[in-house]
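For this view, one protein chain was removed and the others were kept in their places.
As written, the chain order gives the labels A, B and C, with residue 1 at the start of each chain.
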Amino acid sequence: MDRRLSTKTKVILTLLVIIVVAFLLHLADKHMDAYKLRILNLIAIYGIMALSLNLINGITGIFSLGHAGFILIGAYTAALLTLSPEQKEMSFIIQPIVPWLAHLHTNFLFATLAGGLLAAFAAFLVGWPVLRLSGDYLAIASLGFAEVIRVVALNAISITNGPLGLKAIPEYTNVWWAYGWLLVTLLFIGSLVSSSYGRALKAIREDRIAAEEMGINVFKHQLLSFVVGGFFAGVSGSLYAHWLTTIDPRLTTLGPMLTFYILIMIVLGGLGSISGSLIGAALFAILVEWLRNLEEPFKLFGVIQTNGLPKGSRILVISAIFVAIMIFWQRGIMGRNEITWDNLYRWFSRLRRGEKNG
Amino acid sequence: MNITFLVQNTFNGIMLGGLYALIAVGYTMVYGILRLINFAHGDVMMMGVYFAFYFAVLTKSNVVIAFIVAVLGAALLGFLIDNVAYKPLRNAPRISALITAIGVSFFLESFAVVVFGAIPKPFTSIFKSQTLLMKVLNVGGARIPVLTFLVIGITAVIFVFLFLIVYKTKIGMAMRAISADIPTTSLMGVNVNFVISFTFALGSALAAASGLMWSMRYPNVFPYMGFMPGMKAFIAAVFGGIGSIPGAILGGLLLGLIEIFIPAYFQSMMMYRDALAFIILIVILLVKPSGLLGKKAVEKV
Amino acid sequence: MAKGEPLLVLDHVTMKFGGLVAVDDFTNEVREGEILGLIGPNGAGKTTVFNVVTGIYYPTSGRIIFDGIDITPLKPHQITHLGIARTFQNIRLFQDMTVLENVMVAQHHSISNPDGDRILKMNGKKPKMNGKFWFWRSVLKLGYMDMEKKMREEALNLLEKVGLASLAYEKASALPYGQQRKLEIARALATEPKIILLDEPAAGMNPKETEELMDFIKRIRDEFDLTVFLIEHDMKVVMGICERIIVMDYGRIISEGTAKEVQNDPKVIEAYLGKEWEVI
Partner (left out) sequence: MRKLIFVLLLVVFAVSIFVAEEIKIGVVLPMTGGISAFGQMTWEGISLAHKMYPTVLGKEVKLILFDNRSEKTEAANAVARAIDKEHVVAIIGEVASSHSLAGGPIAEKNHIPMVSPASTNPMVTQGKRYVSRVCFIDPFQGAAAAVFAFKNLGAKTVAVFTDIEQDYSVGLSKFFVDKFKKLGGKVVSLYYRTGDQDFTAQLTIALSKNPDAIYVTGYYPEIALLSRQARQLGFKGYLLAGDGAEAPELFSIGGDAVDGLFLTTHYHPKGAATSMAKKFYDAFVKEYGKDPSALAALGFDAYLLIIDAIKRAGSADPEAIAKAIRETENFEAVTGVITIEKETGNPIKDVVVDKANAKEKKFDFAAIVSAQELK
């Protein structure tokens, strides 16, 4: 039997949660040190990246590995729009920046939107051919496109400043922007997934042919999810650029590595679960920094003094966890379940009646 | 430009292509059986090279022995990877196998960073004499490293060797049967899991072998050395028709030649070399997904 | 359209796969309101006929007319939008979704299928999609909730009619086999078809379930005034409910008529002889 709350209650509860979280963020903003604050913001940025990739990979079942490409586009577009003309002048020491771009300048909001839109457009162009492929071919092809985007950024020196990248990008990304956009992403994708369109996307994931035979234009819907994912990837890129204040097109910055990190997040959280993506993103951002402790001298169980594990052990641990999850715990933390009011309600009412989890 | 230039580039291309082909063969075999892009293939290759390097350095032993050890070690590694990481996922959706493969690749790389260190190791330093490696023949003005012929020779040998295994042995027959359709084969009382593990071991041994050749030409051993060659080799395999061994070799050679010739004659393309490979991949996938020599499958409804 | 008028017409339809001719010059029609059976030995090309009609394959040659519209070049989602629904021989439910969701997915085309509507308009028929911009309306929740509510109610009382209401919130994969078959039919009905193609609906059912199924098919035919076109191995079903039967062998039609007629047709008997006998 299905136990549901009225939409009204849910809306109220949601608003309450938003207010509470906002208050907590306000406290964090006031009292946390810059380092913790950085990580806090990084969590939100990763969260947006994970959500957008999960919409594509987890919900729609398109296994795309091209996310970094869209993030890169968003990052560069936004950064080039917020950088002051003088700064651009100063940074472009190999080739002067193209004149039409030199004096283009706008505020953070529009820059981010522009980044998102351009990334979405790129997703549209890339999706057109790539979505005609299937399964692992699609994966490699999308990876390839991301690489192509990166190499172009590397060579279009008069626009991107080539390998020198962009520096002195204003550090606009703060708790409010980061979590504001995270909220927007969450509401947008959440609302999409819970709508008839979301059902269609899941149906495509479950059985392409059957979905087609039920009157769903599979290609159009996949492209849709690809473009929406691309847009928010672009947004996250902008936030990332204004968080790091400098970007460049190298393999380790906005390349396949980043895509793999995001993949780790959504697998950790559970492919196909929105709440999972958030959990995964948070875990990843925290783990990577937290595990530094392993590489520094520490007391094991407060007794045995060690010199810490060799540098690089962090990522070894993380990759080990990743593989372990894939093998033993494929559904990740959340599986495909969501933390929704209905589910919580059901869960509580079960508890109340002391039911075993049924 | 002149004829020497052409000849020179042709041999450069064959050299590079031969190495791609060598790696691609291992890729294509595993894919043929499991329909799994073994992302970790390039990293197994990397591990193989490290095995050889450290064995030679630590035991001061002859390079040949080191090579044999490396190949066997890689085979064992492949066997382990399959049993630990992939076997539990045989019946899981193919995508989760692919994700796992990425994870394994990721793991091997970080493992190498921690255990072998991230500083590049000079592979050729394990050779008593460099003459073979540095020897260069002069063919009508074009200069061709002896290594080129060695690579081509070994590729040929391996091809024959594989051909014998796949078409002349019992296990080879089993492999082909499985690549056709797993359930039926297992019904026929073939130990599918063993055959798959065997394929993995064989593929990994090949990866190591190609890795050793690769490092003789490019003697710079580091934890991430497997990534790009692996990618390129995969592209080569798809190019030639994934699942087909002759296809892998053809694809490898073609990719090598393209990567040399395009920048040679269109110098503006030089910066886009890697992108080039991916563009080829995408075009091939869209125009002829089955590749040059592959056979296409029909979807059952 | 009046009863008995041809609704779906296959005109010299041929489907080749490389060398293999799966369907060979198939010419026949399905008439408004009838229950038509398609039988024949394994590999006779029955399912291929369905796949060609629903647009999964484009026929190598020939035309398919549905409700006066040439659907030969159309894509599956367009064809469904025009009013052809189907079930699958090997059940293809959306396993990880609930029963209700499975049904509601089938309603989606009524808000998301402009190119289906384009075809309808082009042929002077009235479009099925109610309203535009449903993507944005559903994401921004602009007057979408009512639509969602409406869909939900329709889906629920459809499930009521087919007797799956009590299982509405179960995962499809959790249903017993017989119920899954039913759900496939319910899902097909949710697309509001004029004609429904059933691919071996009785496969794997025990005699009792089969009995129920036969009544069920008759019932939905009348209730949703449908035309039914079904492939079946179980002769009991075919003979029991089909008003007209087409017999295929090696991709060709070898016989046609009422149950009686085809049963006594020597060609049919010959076709089945040597071949594994279907339960009669």
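Note that a residue touches a chain if its C-beta (ideal position, glycine included) is under 8 Å from a C-beta of that chain, and two chains touch if they have at least 3 such contacts.
All values reported here derive from a predicted model rather than from experimental measurement.
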Q) Wait, the hidden chain, what does it touch out of the ones we have here? A) A, B
Q: Pick out which of A:V11, A:L27 or A:M90 touches the chain that's been left out of the picture.
A: A:M90
Q) Which of these, A:H105, A:R132, A:K220 or A:K311, touches the one chain of the complex that we don't see? A) A:K311
Q: Among A:A28, A:A168, A:L183 or A:I333, single out the residue that touches the unshown chain.
A: A:A168
Q: In the full complex, which bits of chain B touch the chain not displayed? Write them out.
A: 1-2, 5, 8-9, 12, 15-16, 113-114, 117-122, 124-125, 130, 133-134, 136, 138, 143, 145, 214, 217-220, 222, 224, 228-229, 259-261, 263-264, 267, 270-271, 273-274
Q | Interface with the undisplayed chain - residues on chain A | A | 33-36, 38-39, 42, 90-91, 93-94, 154-155, 157, 162-165, 167-168, 171, 244-248, 250-253, 257, 288-302, 311-312, 314-315, 317, 321, 324, 327-329
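The rule is simple: only the chains that are shown with their structure count from here on.
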Q: Farthest from chain A by Cα centre, which chain is it? Let me know.
A: C
Q) Going by CA means, which chain is nearest the middle of everything shown? A) A
Q | Whole-Å gap separating chain A and chain C, where each centre is the average of the chain's CA atoms | A | 41
Q. Using mean CA coordinates as chain centres, what's the chain B-chain C distance in Å?
A. 48
Q: Identify all positions of chain C at which a residue touches two or more other chains, and write them in rising order.
A: 56, 88
Q) Residues of chain B touching 2+ other chains? A) 301
Q: Over in the complex, which chain A residues touch chain C? Could you list them?
A: 1-2, 7, 188, 191-192, 195-197, 199-200, 202-203, 206-207, 209-218, 221, 224, 336
Q) Which part of chain C faces chain A closely enough to touch in the complex? A) 54, 56, 75-77, 80-81, 85-86, 88, 92-97, 101, 104-109, 111-113, 115-116, 134-135, 138-141, 144-145, 147-148, 151, 168-169, 187, 191
(Q) Which residues of chain A touch chain B once you look at their complex with the stated criterion? (A) 61, 63, 129-130, 132-133, 135-137, 139-141, 143-145, 147-148, 151-152, 154-155, 209, 260, 263-264, 267, 309-310, 312-313, 315-316, 318-320, 322-323, 326-328, 330
